[in-house]
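In this view, the complex is presented without one of its protein chains, the others remaining in place.
For chain A:
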Amino acid sequence: MFRRVKHWGPGLLLLAPTIILVGVFVYWLMFENFRVSLTNQHTAKPSNKYVGFENYTNLMADPNFQHSLWNLLILTVVFLAGTLFFGFLWAWILDKPAKGEGFFRAVYLFPMAVSFIASGVVWRWLLSSLQTDQSGGERTTGLNRLLDSVGLGFAQNDWWSNPTWGIAAIGVPAVWQLSGYVMALFLAGFRGIPEELREAARIDGCSEWKLYRHVIFPQLNPVMLSAVIIIGHMSLKLFDLIRAIVPDANTYDVQVPATMMWVKYIGSDYADAAAIGMILLVLVALVVIPYLMYTSRAEKR
């Protein structure tokens, strides 16, 4: 008995602080959040009456919450497609030995060094909705002013101030910010493919396109998957960028579950805020768990 304790005791002792801290600050808080989401705590007045999943069904039936989910979907699609496209494109260009690669790599990667809050302040100005042909048009700033001055005035639009597609405009700075990161992932992937493979393919008479199609792309799949997971779950949690660009938290056009949770929390609607939190947790889990399963299976292989 004692010998067995001696066997696993020190290891447990070493891990105990982590286990306790994670247990309390992650899992217990998660459970507590779930508990609150089952109560009818909709005002500041303390109340612990359990109502089952009523908050969830009410939220799902709420057109405002449906709109926020729709926004989240558009945002995720734009964010994912944009970062994958640009990230891959830049990595592909840089993959061919070119002059000044280090410089361009730094340029592309640089936006990631800026926090969402800081870049959001700049993008608020860039994405200002005023257009030159509207009343007060002389005050037009940002992208609309730029488009007008290069003769593309017709391309001006109201950016995020549009109830249906406005959220896609928030995807633009998000893409700007994280394309470089995806590029770095892909670049590492490209570099991980041994030169011998390419040479062997070329000797076998592969055209450049076939080389990519059958030799290189298949080997980039794991990189692609991690990029999708990382960008996807970031998009679900995206809050700071929206808050920095849109001055008022309670702006319908760009409401996503994360910002709606904040608005509910400020309004002392703790039960609804907790329920939205749980829904977000489930959404993130839906993205992350398949990835974890995939990697653990890959490791076993």
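One rule holds for everything that comes next: a residue touches a chain if its C-beta (ideal position, glycine included) is under 8 Å from a C-beta of that chain, and two chains touch if they have at least 3 such contacts; residues count from 1.
The rule is short, and it goes like this: contacts and distances are computed from a predicted model.
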{"item": "Omitted chain, identified by the protein name its UniProt record gives, among \"Probable sugar-binding periplasmic protein\", \"Pyridoxal-5'-phosphate-dependent protein subunit beta\", \"YCII-related domain-containing protein\" or \"Acyl-CoA dehydratase activase\"", "value": "\"Probable sugar-binding periplasmic protein\""}
{"item": "Absent-chain contact - pick from A:Asn48, A:Gln134 or A:Ser149", "value": "A:Gln134"}
{"item": "Touch with the omitted chain, as defined above, among A:His42, A:Arg105 or A:Arg198", "value": "A:His42"}
{"item": "Residues in chain A touching the chain absent from view", "value": "42-46, 64, 124, 127-131, 134-136, 138-139, 158, 160-163, 166, 246-253, 255, 263-269"}
